[in-house]
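Okay, so here's the structure we're looking at.
The other protein chains are all here in position, but one chain of the complex has been omitted.
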Amino acid sequence: MRTRMGMACALSGLAIALVPTAASARPAASAASKSVITLSGSTSVAPLAVKLIKTYLRKNSGKVGFKLAQGGSDIGVADVAAGRVSIGDSSRDAKPSDPGGLVFHKIARDAICLATNPANKVGNLSQGQVQDIFSGKIRDWGQVPGATVGGPIDLVVRTPASGTQDAFQKLFLSSAKVFSSAAAKASNGLVAASVKTDKQAVGYLSYAFTSGLNDTAYQGVACNLRTAKAGQYPGSRNFWMVTRGAVSRRSAVGKFIGWVQNNAQAQKIISTEWVPLR
Amino acid sequence: MAVAAAPRERAALAEPSPSWRRGDKIAVGLCWAAGLLLCALAAAIVLYMGYKGLSLLRPELLWQRPQASADQSKTGGFLDPLIGTVVLTALGTAIALPLGVATAIWLSEFARPSWLARAVESGVEVIAGTPDIVLAIFGLVLFQQSFFAFLSLTAQGNAVFGRSFLTAGAMMALVALPFVVGSTREALQAVPRHVREASYALGKTRAATIRRVLLPACRPGIATGTVLGMGRIVGDTAIVVILLGASLQFSRVDGPPVMGDLRGTGSTLTSYVYNNSPAGEGNAPEKAYAAAFVLLLVVIGLNLAAGRLGRGRAKWKS
Partner (left out) sequence: MRSPWSDDRAERVLGAVASLVLITIAGMVVFVFAKAWPSFAHNGLGWFGPPGHGSVDDQLTNIFNSPADPRRYVYELGAWPLLWGTLLTTVGAVALGLAISVLAAVFLVEFAPGPIRRVMQPVVRLLAAVPSVIYGLIGILVLVPFVGNHLISLERKQSVLYVVQLSGSSLLVGVLILTVMIVPIMVAIMADALYAVPRTWTEGATALGVNRWRAMWTVSLRAARPAIIAATVLATARALGEAIMLSMVSGSQGFGPNPLDGLTFFLEPTRPLAATIVDNAEGLSVKPFGQTIYAFAAVLLVSTFFLSLGGWAAKQPLKRYGTAG
């Protein structure tokens, strides 16, 4: 009886342990140890990073592994500066307050779009209007020409760790400050969800997240990849992959970043929802 | 009975039925209201989850692997989170069971010196009362120390990642520990003294008595405690969100087959539901409902098992 139970336990334990191995079903790593590249940081860069990593793995499986975390551009920069990750994703340019020794590699450009709920078909906002709305001077949709809903304006912004928030502040608001009662969301996805469910909401997010929302033109220029690539859209910003110190082209990280910046397939992936550099 | 109630007593003696004051009748009405409210809530939750789950759960979700994609139709199913739940629960229970049973036996049979016994008892109570989020952040920083690098992966740059099935399993063991200790102690204390004395009279040592007489008798109790602990592990989200690395699929760490997977990251049903709800990134409420339904079935199953095991307790005739 006891041996039978023991056998049953051992077999079930073995089965449970082997299932994830079967589920992974990846070919065994070669004799050379696999390097793992960890990335963290911007939630705007994350969807691009996922697509690039998937394609890169298809050609280099077994030689390199990836781990992607998010958290916002500031967290990415802090993590890579402290050596906690190999690459930090950033959707804002280098700031003077960043830790020293960091190298920013530009990989793409992106457009920050203003978005409102689909029920609120505001066509265009000027810079003055954007500054007044987000700083709280204009608080009601009745004061915004072109708005098709009424009631108080619900501001949806990003948490301070966000690179998109940095870029928004620099490109759209310049000296104005975001109103203190604005709801701060931790990622583009959460901003999109808020704007989708709240009729009075207005927010800003990366172009890749704007499906299903009402895209508002800014200063008369529509927010899409064409205007961003042509340089007409004033709200364009850079995507960076940040490393601690220079990376040799022979290291795993160097090879990956080199591939992202130069490979034709990578550029094709970037051009789906972002602006490639070439 | 106070003097003021005396006239009532005489009236009550005159008629056999007890008298109801208005306040009492209101109280009974409130009792009925509370009871029916509870029933209605339970029914609402179960029926709503059942309805949503059955309408949104397609069989292929159970064996497709999740993919990251902005397009809902391409995000796949939740096979990896499902397996992740099983693996994490097995891991947590495997650690908690021996530790818990050993601690319970020591507390019940030996417990010397007494200050240590009281300290251990309080310690187990402290774990039982600690919020799981506190355990999670403690685990995160603890396992990011280089001493524990063997439990997870080390990224380029010598940073210990600290998140893996092993680290999450270790913290989950702490979550399940109080249940195992409590149930085992109860079961051990329910064994009458004369059984132990009979064993000693036959010349068996204490260790042998524990091993051959007490533990087999306590099996239902230990099993109940284990299953209760498993139920707690299955339902825990905070530890998973923080300590399991939140990668949709299993991502192995280089190494021998099983250890490589356990040192890697993954997800469980709970973190999958959280990520796909409007509070997370996935934004796929239908998948969240389907996974939540499966999670609910697992928890119900574990609960029924615990009840069934509890009923099989040995009855001792004194």
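So that you can tell them apart, the chains are marked A and B in the order they are listed, and the count of residues begins at 1 in each.
The working rule: a contact is a pair of C-beta atoms (placed from the backbone, for glycine too) under 8 Å apart; a residue touches a chain by one contact, two chains touch by 3 or more.
These numbers come from a predicted model, not from an experiment.
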item	value
Neighbouring displayed chains - absent chain, whole complex	A, B
Hidden partner chain, residues of subunit B it touches	1, 8-9, 12-13, 18-20, 24, 27-28, 30-35, 37-39, 41-42, 45-46, 48-49, 98-99, 102-103, 105-107, 109-110, 112, 116, 119-120, 123-127, 129-138, 140-142, 174, 177, 205-208, 210, 231, 234-238, 241-242, 270, 273-274, 277-279, 285, 288-289, 292, 295-296, 299-300, 302-303, 307
Interface residues of subunit A (partner: the chain not displayed)	69-72, 74-75, 78-79, 81-82, 84, 97, 99, 136, 139, 150-152, 154-155, 159-161, 180-184, 186, 194, 197-198, 200
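Simple rule for what comes next: only the chains that are shown with their structure count from here on.
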item	value
Whole-Å gap between the CA centroids of subunit A and subunit B	36
Of all residues in subunit A, those that touch subunit B in their complex	13, 16-21, 23-24, 26, 29, 33-38, 43, 47, 50, 65-70, 82-86, 187, 189-190, 192-193, 197, 208, 211, 244, 251-253
Residue ranges of subunit B in contact with subunit A within the complex	65, 68, 70, 79-80, 83-84, 86-87, 90, 94, 153, 155-159, 161, 245-247, 249-254, 257-258, 260-262, 265-266, 278-281, 283
